[in-house]
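For reference, the structure I am asking about is given below.
One protein chain omitted, others in place.
Just so it is clear, A, B, C, D and E label the chains in written order, and each chain counts residues from 1 on its own.
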Amino acid sequence: MQLIIAIIKPARLPEVRDALHEVGCNGLTVTEVKGFGQQKGLDELYRGATYRAEFLPKLRLDIAIHQEQSERVVEAIQKSAQTGKTGDGKIFVIDLAHAVRIRTGEVDEQAI
Amino acid sequence: MQLIIAIIKPARLPEVRDALHEVGCNGLTVTEVKGFGQQKGLDELYRGATYRAEFLPKLRLDIAIHQEQSERVVEAIQKSAQTGKTGDGKIFVIDLAHAVRIRTGEVDEQAI
Amino acid sequence: MQLIIAIIKPARLPEVRDALHEVGCNGLTVTEVKGFGQQKGLDELYRGATYRAEFLPKLRLDIAIHQEQSERVVEAIQKSAQTGKTGDGKIFVIDLAHAVRIRTGEVDEQAI
Amino acid sequence: MTITELAFSLDTFYLLMSAALVMWMAAGFSMLEAGLVRSKNTTEILVKNVMLYAIACTLYLLFGYHLMYGTPDITTHAKPADIFFQMVFVATAMSIVSGAVAERMKLSSFLIFCVLLTGVLYPIQGSWSWGGGFLNEFGFSDFAGSGIVHMAGAAAALAAVIVLGPRKGKYRSDGSVQAIPGANMPLATLGTFILWMGWFGFNGGSQLQLSGAGNAEAIANVFINTNAAAATGAIGAFLIVRFVWKKADLTMILNGALAGLVAITAAPDAPTPALACLIGLVAGAIVVLSIVGLDRAKIDDPVGAISVHGVVGLFGLLVVPLSNSDATLVKQLAGAGTIFGWMFVTSFVAWWILKVVTGIRVSEEDEYRGGDISDCGVEAYPEFITHKQD
Amino acid sequence: MTITELAFSLDTFYLLMSAALVMWMAAGFSMLEAGLVRSKNTTEILVKNVMLYAIACTLYLLFGYHLMYGTPDITTHAKPADIFFQMVFVATAMSIVSGAVAERMKLSSFLIFCVLLTGVLYPIQGSWSWGGGFLNEFGFSDFAGSGIVHMAGAAAALAAVIVLGPRKGKYRSDGSVQAIPGANMPLATLGTFILWMGWFGFNGGSQLQLSGAGNAEAIANVFINTNAAAATGAIGAFLIVRFVWKKADLTMILNGALAGLVAITAAPDAPTPALACLIGLVAGAIVVLSIVGLDRAKIDDPVGAISVHGVVGLFGLLVVPLSNSDATLVKQLAGAGTIFGWMFVTSFVAWWILKVVTGIRVSEEDEYRGGDISDCGVEAYPEFITHKQD
Partner (left out) sequence: MTITELAFSLDTFYLLMSAALVMWMAAGFSMLEAGLVRSKNTTEILVKNVMLYAIACTLYLLFGYHLMYGTPDITTHAKPADIFFQMVFVATAMSIVSGAVAERMKLSSFLIFCVLLTGVLYPIQGSWSWGGGFLNEFGFSDFAGSGIVHMAGAAAALAAVIVLGPRKGKYRSDGSVQAIPGANMPLATLGTFILWMGWFGFNGGSQLQLSGAGNAEAIANVFINTNAAAATGAIGAFLIVRFVWKKADLTMILNGALAGLVAITAAPDAPTPALACLIGLVAGAIVVLSIVGLDRAKIDDPVGAISVHGVVGLFGLLVVPLSNSDATLVKQLAGAGTIFGWMFVTSFVAWWILKVVTGIRVSEEDEYRGGDISDCGVEAYPEFITHKQD
């Protein structure tokens, strides 16, 4: 089992969700985060002074999957989240030691 | 050392916290997240048009623990977070390579 | 590759960011979280009744880095985030199995 | 044009402007209550406030005014102006209830009770004093309604809260009080300022006639005393919270200002400015103690309505003899007791019947999720993330 | 001092207070619209509302009044009071447009159209009836502007929405309607209460003279009927949403109250209170159906302005004969058609030219990011995290 962490642009969420759906992945957890990287923040203006919003809004998706799906899911996310402009985000994959479904107590492969 | 990631229903936080306390786990980090899974969102209504809040509010708990506690802690969370209805959430366990307490610089087992 | 998860006091973000910059780490993702640990919450007062804000605001930084940088980055964070008072936070390090840059599709070491 | 005709025009205008200011108080109650509940119940409290004003106006216009005043012969101003002015008062009484039962009362039961209070209970009670009934003849004195409007509304609110019970989580298993902060302090402050402004219409209009030097002097006194009592009410509350709890609790200060307003309402024309200041100051102190006391007694009133309008309304009635030599403590007590008894008992019975027949409390799950989603379909701030739990 | 002079003073004051109340409606429209758009477009809608009021006042003062009324000979009150009162009406008409085109219209194009409407289109149209022109002679009757102000504004708004198109994401590819909830319900409610209050000036001031018993009676009638129609408008909308959708949709109730106000505006002095209640009730029901209907027809109007002011404005004109025996359905229809035709056609052409010359719609990316960042440089609630996507 693996945990995929994807940092994406908020605007791409619908596309990513649809793509995940297609590869048979139906559960995910979304967190609103702020990202900092090569993409430069927007200059905003307030009372004659500019200020930069350095941290840009991103969404973090956490998706637990079976090992064998991993490649397909990562590819699905990468394709659907891509706009080609700086700031598109990253995908990180981590090995999961264990998983449990709280409702039923099922574990590992069954839990996802 | 392991890192436990638990996605739970917000309403169960007090119970989970108490259960963690009982098994001797006194530190945790909470994130407000939105979850998507088998549980269906609520239909809301606005000006005659319904809209579905597809992503449901959940809490994500991150808890670093010693390896040997792992099983007990996971069980404590699973029991206390359970309502038996769809959407109760998941528990994921990840191996930790390293840990540091920022205040003192203590590392690994000492840091948790 | 590793993923560093640092829980810090919100007020220290500028210092930590500068320290990361110095050790050559230019990307990170920030999440607003609530922490619970040895540090006690503040008592607030409302209409004659006190209430404790048990969960304290913290920031969680996720930083993906090359293995060989790991030690330096952890040290940089620990130093810059430290105030010496309870509640300074923790740093956790996890092994990354895989990484992808969404914009270009580059993987692993290239992606970070 | 004759001078009488011009006076008629002026008096009509004066009453209409006063009534418009009292109507504005509906917005004040809405904002105050919307600021003091949690965000998950905000849309619902707004719906209640808009609907109660709408229902109160409609029922009082069609039935209540007649029940309270019969067909009075009014010559100094246009009769619709009189009806309009009296009409907005009944909404005030009902607004007091909505605050006290916030965050747990079913919308439908609330609106049914609203029909009852504004169409029947209040007009009957009002007829006893302002309608020229027995309380009036007995010598009970209540210039603009510390008792007839405010304490009356608070009595209905108290009955409601007793039948309804406290919000889930308000009292811990060990009996201690859990603070449940309201979601939006600027709204609560705005609401208070709106009420403060509207009160100039409430008290100022209650002289009912402006033309003639005596009337004008009286109204000017009413304005200055009303403002003075509100100001010192805020100061009184501030002093207490600052010295007892070391914190300048905004919501208590706001309640203090409102307490000053309620207290002066029974006789805003008569006191000297210094006495008005004193009445306000004491009212501001009383309201803080009353809110804390009621909380300890497990009477859960999210906005402090029972303390502000009920406890302080009674206080206002009892200090009338200080400035009005026709009033006596005994008459005031008797009047207050009559009004309270009528409103409390009838309301209690009504709430109890409603509870048995339709239920008056939302389900536990709906209380947890909040009335906005369950009753109204949309949250008050749908875009903002709020702490669901802490 | 003579009695005429005193009456002059009183009438001037009456008009000035009425005008101040109408000015206050600018705040009402601002808050209503700021509450009903998404937070990312809130600063922008506030800018539009402040600027449109500023531009409307300035242009009407310098040109529009003269265009509409020439140089009338006013003896019962000070002429600047008359100008001020008429001036705030034009801002109301323009406010209607800002709500309907919210969240996608370019600020610059909006302000250019504002100059046109307030400086030319509205005054010309107004001169036909209130300026003593052909509609007045024809016997078209519109006491305070259900048609001349509200439907006129709505006609311009409708033209704008047709040329502009709906907000991105409002209609799904399968043709179904996507609800886009506004960000701040307390603001929308406050806005409605402000408008409700301001309407007493809008309708009450339109009698134009207070002195004299007949005038005072008429104005008192206007106040009570205006309030009654608003109250029953809210009730009408509430009943429909409660029974059709089982939810007490706050924004529909608010629109219902406003619909009651718009409907009664064509003849607030004449109906009995019971008839005013009925007119309001029907208006509240109509507005809900109209909003849902326009939505199905893909006329995207975020705040419901076209339904509230246009559809219900027409309804208000058509029920005038019920209470005013001089008016006939035919004359009302003819008047309504003339006003609508003029405003719709001229506005449509103007919007179309603007679209071709400068563009009237923000870029797709700016629409996604919201007007606050792209046009104004600062978000409305820069500190609050909002759901950018759900």
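By our rule, a contact is a pair of C-beta atoms (placed from the backbone, for glycine too) under 8 Å apart; a residue touches a chain by one contact, two chains touch by 3 or more.
Please read all numbers here as calculations on a predicted model, not as lab measurements.
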| item | value |
| --- | --- |
| Chain not shown, its touching partners among those shown | A, C, D, E |
| Absent-chain contact - pick from D:D249, D:D301 or D:E367 | D:D249 |
| Residue touching the undisplayed chain, where the options are D:I235, D:I279, D:V292 or D:V378 | D:I235 |
| Contact partner of the left-out chain, one of E:C57, E:A231 or E:V362 | E:C57 |
| Positions on subunit D where the hidden chain makes contact | 3-4, 6-7, 10, 14, 17, 21, 38-39, 181-186, 189-190, 192-194, 196-197, 200, 204, 210-213, 215-217, 219-221, 223-224, 227-228, 230-232, 234-235, 238, 245, 247-251, 253-254, 257, 273-274, 277, 381, 384-387 |
| Where the unshown chain meets subunit A, residue by residue | 34, 44-51, 53-55 |
| Footprint left on subunit E by the chain that the document does not show | 1-3, 5-6, 8-10, 12-13, 16-17, 19-20, 23-24, 26-27, 30-31, 34-35, 42-44, 46-47, 49-51, 53-55, 57-58, 61-62, 77-81, 83-84, 87, 107, 184, 187, 190, 375-385 |
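Keep this in mind: only the chains that are shown with their structure count from here on.
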| item | value |
| --- | --- |
| Those chains which touch subunit E and also touch subunit D | B |
| Reference subunit B; chain at largest CA-centroid distance | E |
| Computed distance of Cα centres, subunit B from subunit A, in Å | 18 |
| Interchain centroid distance [CA atoms averaged], subunit A/subunit D, Å | 51 |
| Residues within subunit B bordering two or more other chains | 31-32, 34, 44-46, 55, 94-95 |
| Of all residues in subunit E, the ones touching two or more other chains | 181, 245, 247, 249, 251, 385, 387 |
